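Presenting subunit A:
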Amino acid sequence: MGVVIDAHLVVRRGAFTLDLALTAAPGEVVALLGPNGAGKTTALRALAGLTPLSEGHLHVDGEPWHDRPAERRAVGVVFQDLLLFPHLSALENVAFGPRCQGVRRREARRLAAEWLDRVGLADQAARRPRTLSGGQAQRVALARALAVRPRLLLLDEPLSALDAHTRLTVRAGLRRHLAAFDGVAVLVTHDALDAMALADRLVVIEDGAVVQEGTPAHVARHPRTDYVARLVGLNLYRGTARGHSVALPGDTVTFNAAEALDGEVFLAFPPSAVALFRTRPDGSPRNLWEATVGGIEPHADQIRIHLEGPVPAAADVTPAALAELRLTEGDRVWAAVKAAETHAYPA
Partner candidate 1 sequence: MPPMPRVAALAAAALALTGCGIASGDERITLNVLAASSLTEAFEELGTAYHAAARNTTVRFEFAGSQDLAMDVQEREPADVLATADQASMDTVADKVTGRRAFAYNSMTIAVAPGNPRHVQGLSSLADRRLRVVVGGPIVPVGRYATQVLAKAGVAVRPRSEEADSRTVLTRVRTGAADAGIVYVTDMRSAGIAASSVPIPVQQNVTVTYFAAALRASAHEEAARAFVSWLRSPTATAILRKYGFPTP
Partner candidate 2 sequence: MLVLPALIGLAFLVLPLLGLLVRAPWSTLGTRLARPEILDALRLSLLSATLATLLCLLVGVPLAWVLARVDFPGRRLVRALVTVPLVLPPVVGGVALLLALGRNGLVGRWLDRWFGLTLPFTTAGVVLAEAFVALPFLVISVEGAVRAADLRYEDAAATLGASRWTTFRRVTLPLIAPGVGAGAVLCWARALGEFGATITFAGNFPGRTQTMPLAVYLALENDPQAAIVLSLVLLAVSVVVLAGLRGRWVL
């Protein structure tokens, strides 16, 4: 079926410029991932027609949308704070869109009831948003956005307002609805897990520009910026590869990587692949460097050690290992990484 969205969004506001090219195919779920202030929400508002483009274009199903106001775009938006109309019941909230599209009152209410049923809230139709739980309100907002039969479904941090437990169930429900949706869904989030779980493709934005794009699996394994590396929990470096050997700048440490490459590369390994020693271990000097312990903190059921020095890195060790090493901040340690867990890819 080809392309649903073909967009080049440029929005200038003061010193900030968003410049984002985006294409998506029918049924695709794209996550815009990035730190706060990167321009994700601006991009979403530009797609919705709530923020005008300074430049660029937006075509949806081949039609130019960039000069249409929001009310004439077939979009459905789930806002970060949901923005359910407080004076209307759940049913009236969902029926609002169809009513604006000219659907007759009775028919709009029937459609709304159907959507509420689909999100499992048939019995909450008469409730005011204020009286709904966070998860229920989130589902009403989704039903309201879908009830206008959008070609473009926009979700702004859809799970951020929910507590951890609700988040799990709502995320599962959301994935189901997104799978059934035949338009393009664009999801804005700063949560890697949400992005990985829900999206077919990640677009990482930093400072208004795309820094990386790809499937969740690919991005997770091949981060290209510190932000992405931190997000997916990898240590990331730039170096020069010659075969399996990767030298970091200044020849501080030389790594053996699993891949054989030539030229500028990224080198990544997970904190769990780092082993720590009080004294210099025997064997190859490769994948081995000396560091200072900068910080120690619990991380899930592991302990995360922040290493400082020429090769800053995070290392995860078990509490038992930490006890054995008897490490405190400021200690000197030796760090080693297994070559099999060290990945190199072109920069």
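Selection rule, in plain terms: all candidates are chains of the complex that A comes from, given by their letters.
What we mean here is this: contacts are C-beta pairs under 8 Å (C-beta built on N, C-alpha and C of every residue); 3 or more make two chains touch, one makes a residue touch a chain; residues count from 1.
The structure presented is a predicted model; accordingly, all values stated were derived computationally and were not measured.
Within the complex, subunit A makes contact with only one of the listed candidates (1 or 2), namely 2.
Looking at the complex, you find that subunit A touches candidate 2 at residues 48-50, 69-73, 75-77, 79, 81, 83, 85-88, 96-97, 100-101, 144-145, 148, 154.
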